[in-house]
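One chain of protein is taken out of this complex; the other chains stay put.
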Amino acid sequence: MLKKEGQIRIPSGCAISGFINRNGKRISGDQIVKSISYMHDRSNGLGGGFAGYGIYPEYKDLYAFHVFYEDSASREETERFLEEHFDIVNLSRIPTKKHKNITNEPLIWRYFLEPLPTKLAASQLEEKEFVAQSVININIKIDGAYVFSSGKNMGVFKAVGFPEDVGEFYRLDEYAGYAWTAHGRYPTNTPGWWGGAHPFALLDYTIVHNGEISSYDANRRFVEMYGYKCTLLTDTEVITYIIDFLNRKHNLSCEDIAKIIAAPFWSKIDTLPAKEKEKALLFRNMFSSLLITGPFSIILGFEGGIMALNDRLKLRSMVAAEKDDMVYIASEECAIRAICPEVDKIWSPKGGEPIIVTLNNGGDSYGN
Amino acid sequence: MNYLIIGNSTAAIGAVEGIRRLDTTSSITILSDETYHTYSRPLISYWLEGKVSDEKIFYRPQDFYSANKCNVLLGKKAVKIDRSEGEVILEDGSAVAYDKLLIATGSRPFVPLMEGLDTVSNKFTFMKYDDAKAVKAVLKPDSKVLIIGAGLIGLKAAEGVYKMTKDITVVDLADRILPSILDNEGSNIVQKHLETKGVRFILSDKAAKFTDGTAILESGTALDFDILIIAIGVRPNTELASECGLEVNKGIIVDSTCKTSDASIYAAGDCTESFDVSTGTEKILALLPNAYMQGEVAGLAMAGGTKTYEKAIPMNAIGFFGLHMITAGSYDGDATSIQTEGNYKKLVLKDGLVKGYIMIGDVARAGIYTSIIKEQIPVPDLDSELLASKPQMMLFSKSRRLQNLGGVNVGN
Amino acid sequence: MAINYFYPDYEVVRNEKKCIKCKVCVRQCANEVHTYDEEFDCMTADDASCVDCQRCVSLCPTRALKIVETDNIFKKNANWSQALITDAYRQAGTGGVLLSSMGNPQPYPVYWDKMLINASQVTNPSIDPLREPMETQTFLGKKPRTITFDKEGNITSPTYPNLKLNIPIMFSAMSYGSISKNAHESLARAAEQLGIYYNTGEGGLHQDFYKYGANTIVQVASGRFGVHKKYLEAGAAIEIKMGQGAKPGIGGHLPGTKVGEDVSRTRMIPRGTDAISPAPHHDIYSIEDLRQLIYSLKEATDYKKPVIVKIAAVHNVAAIASGIARSGADIIAIDGYRGGTGAAPTRIRDNVGIPIELALAAVDQRLRDEGIRNDVSVVIGGSVRSSADIVKAIALGADAVYIGSAALLALGCHLCRSCHGAKCNWGIATQRPDLVKRLNPEIGYKRLVNLVHAWDHEVKEMMGGMGINSIESLRGNRLMLRGIGLTEKELEILGISHAGE
Partner (left out) sequence: MKRVYVNEDWCLGCHLCEYHCSFANSGKSDMVKAFNGNTKTTPRIVIEEGDDINFAVQCRHCDEPLCVKGCIAGALTVTDGVITIDDTRCVGCYTCVLSCPFGCIVTDNEKVIKKCDLCISRTGEPACVKGCPNAAIVFEERG
């Protein structure tokens, strides 16, 4: 019998797409569904998903947890846990539409929460760390429950199926966000599990990823030293944790994170000006186990922006385009042209060179 | 530039090769009173013996003159040097002009006046190809050969005829053979060796008079012979030089570049005097290597070079009937000698230097001794224990070895 | 006494048809096995003196020689092997401790040979090292836990001295005394050319080799031979030797016969005296004491040099390593029980310690479990025999490897395991001038460079096959390994899955 995510390492090939409006203008989810649908052949029906930013303006200060439950027992247990640690402002099933290609769906719930001040104070943790640990706790400890989205004013929607079907299933045309990412999955070692679909998210970080990294276990064993637990054994999961670790725990910028996970070659470092060289050397030395090798193209979503990055040898395809205040990134050009036929500029980013786009005006991430 | 060389033997060839190292275009003219392509004089005994063929007696390949762009006038004898006109007058009265002239006239056999010699029909000297050819023409199996002179030429002549006839008698006024290169012990060893081959020696005696076919010695002994070879000694051909006013002592006087007292005239080879570093005296060193070296230096100097030749010493390598001997330098000094069966070695030291040596039989690596004498390496710089045992590089200091065996500019 | 007679272990076989009596074998055997008999114009051999070092075999120009194992046998006994019986006879004759050298030759499992390496197919491209950059450069030493910058972007958090290795291979500690000066020169020059490090061992640093200091690790061992301020400052790093894989728990002993003029000066001991390294450091009876020595050495060198602590792989190695990591060491070197030695009691060499593979896996996991793996680098040695062993070691979690025996092989060692006899025919483990000169460092260093380059090339090929283009992505990447023929327990300790899983 095939093992699912968490029981065995799951490599996978994929399609990714994403876009952002620099001015925070909110765009309907049907655009991202259309874009990813053009790369149908890059998926095999075993997973599709989306992340939208700026989609919950009415609850923008609350953590939005999206949770899969295998049964009501796990829901009850989870809700007990949530009630213990959080103030649950709103809870509901996530609206879906029956779709012939989407089957075996679990219970899919959404909670808008904020940590209970007493619990937060007692934990002596920062708020985000408190939330992250809570997510990890649920995912590890509560059998049958899986939190797949946990950021503010953003949400992940994923399922087993082709991404365009998943988009319809989740009725994404009813959401609007300033940034969207999408993923069509082509895994080679799983029967397909809803939790294992992409994007993978922790807090407001989401990752869609195309590739199969060969540094996986080196990366995993390193981040696990710092309180992370890679339960899914997927690349996306470990990349998300790495980014969370570097950004949230080390306060490093996206640019610096790119210099660590797709570090410049030593030969390139040798040619850098002294100050840059010192930094690059230290990064590579200090975070050597966070270098990601093997093919990948990723789109990282976060509050107020997205970053796209290729592995340093550019072993996976990825193109980027601009049109007015829009920036598009996708595995294939067709996925961009599908929703933006006339672009101002289109290019193929070099391996290891990040594309980082944040909202103008210091990030009015709510796009109002 | 017109180079003119009188002579066509070793020194002349050395000069051609010297000139051509620096000057590949100017004209070189060679005058020779013989009619042969340049040949090696020391090879005539081997030719007579049959060990060297007609082709191999030549000192350089047949294309030597053309390859070196030499104009060769064979059978032309130079009779006068006109220094004021810068030309050499030939026997036929014609003149050859020169800018630089080399006198490489060599030497000739010395034949003293002896009573009745003119009555001897088969009498020969033994220096030129023609001499050897003449001997060969009359040499028959069982010919009785009488050789006057037990020096290098006489004994080589003996070896040369030996294949045809074993009836050889050598007479010398000296009390031992090869007196010019060997000491008493050495002479004895070589004499005994030759006597085992059947060569007879009559020493401390001389021919008093001749009739055709018989020589009467001073001691009264009468010796019948079919062929008489006179090998008493040689004399340098210095007449051309002296007659035109160049400085001549026993040989033509030259400096370390072989220049004579006339700046445009050089001399090299057996007709000159060299400075013997082993004795510190000027002397005629009628030796083939010496002739070549002088010729080469002269050629280089004539073409504008500055190389000098000042490390000459008397030295000889020769063998008779399979017994080899190598000698060099002077024997005046403290000698240590070792004699073992078939081998003899003598090393002579004086004033803290190695001055000379004799090696007979085992002559391996003798050149190391030769170089020690020529380079005048002080004995304290050598491993004195090893010095007498055998010639070897181990004699030298490590730094000198390094220079010799690991360094650059090898052999300079 | 007849009981003291042992039939030789090896026999010299000479093909008389091929032998040209050149006598190279006679001239080259320091054990005087070969002789030429003038009277009978024939070659003879004294098999009893032969150690099977293969010198004569290698130099025989007509390939007329071979050495074979004797077929003289004692009555077969699966329990009492012939070697054990002979050893008992020997000890009954001498009353002495048996001595051996080089690494443990007993048939224990070799875990390197029970692990297989992964390669990419289809879903993930392998990388061609001839076309793409393939990085094996690495740094050894403590890494900062945090990084902070000032407003101008200058780094303000503390950093620590690290060793830069172009290739994750270093030459193990081998003292001048146990090996020859020419062997040391070969190692030093190779290290310099390769951009790696060699290690003085506990014999001090010969004055001629201070110039290679930037590529030298200077060792401080229990005998403190040759240790002084200039020595400490000369090296790129300082290694405290607590133990050695070949002889855990005991010290060292260089006989006075090997302490000639040069060795005496380098070790700072009188000529001709035995150099005895005590079993423990007599100023280190506990982990706190080790911390004191580490910081004394750092004080002495102004905190500019990383400090390595080398231990033998013993049962409790993971806990010991954790203690060392928390004692201020920058690098932990672990030496497995197959590691070489110039001399060790046979029973200790063959029975004490544990395999380096298991020790490494345990130490790496322990340090990660404690979250301190980035505080120290881990270097392992003790029989790294090929580039494949290196790939496996790094995948298990090592930062770099020490090679000792392999380096000596490059210099000509034939593993005859007779170093303690001091008559090494290859000019390695000897101080006899006529033998030492057989190792020409000009040849030696190039062979070392070749070996390391070849291995580096192979490591890169294997990395490329795995789709990895930088050594740090291989480090600790145990998914790249699969066990074969291992028990659940062994797999668990190694932290790897079985082949097929």
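Labels for the chains are A, B and C, by order of writing; each one numbers its residues from 1.
Throughout what follows, a contact is a pair of C-beta atoms (placed from the backbone, for glycine too) under 8 Å apart; a residue touches a chain by one contact, two chains touch by 3 or more.
Not measured: the values here are computed from a predicted model.
Just so you know, the chain we are not showing touches B, C across the whole complex. The missing chain, though absent from the display, is touched by one residue of B:1, B:52, B:117 or B:173; that residue is B:52. Here one chain is not drawn; of B:131, B:273 or B:296, the residue touching it is B:296. One chain is missing from the display, and on chain B it is touched by residues 14, 40, 42-43, 46, 51-52, 56, 58-61, 288-289, 292-293, 296, 315-319, 324, 326, 328, 363-368, 370-371, 391-394, 398, 401-402, 404-412. Counting over the whole complex, chain C has residues 17-18, 20-24, 27-28, 58-59, 61-62, 64, 433-434, 437-438, 440, 442-443 touching the chain that is not drawn.
FYI, only the chains that are shown with their structure count from here on.
Shown here, the protein chains touch in an arrangement that is not a line, ring, star or fully connected set.
The central chain here, found by comparing per-chain C-alpha centres with the mean of all protein C-alpha atoms, is C. Of all chains, the one whose CA centroid is most distant from that of chain B is A.
Work out the mean CA point of chain A and of chain C, and you get 47 Å between them. Distance between chain B and chain C, defined via averaged C-alpha coordinates, is recorded as 69 Å.
In whole angstrom, the spacing between the mean C-alpha positions of chain A and chain B is 102.
Residue ranges of chain C in contact with chain A, taken from their complex: 120, 123-125, 127, 132-133, 135, 137-139, 143-144, 146-147, 153-155, 159, 162, 368, 371, 373-374, 397, 466-470, 472-480. Contact residues of chain A toward chain C in the complex are 9, 11-13, 188, 211-219, 221-222, 224-226, 250, 252, 263, 265-267, 275, 278-279, 282-286, 288-289, 291-295, 312-313, 315.
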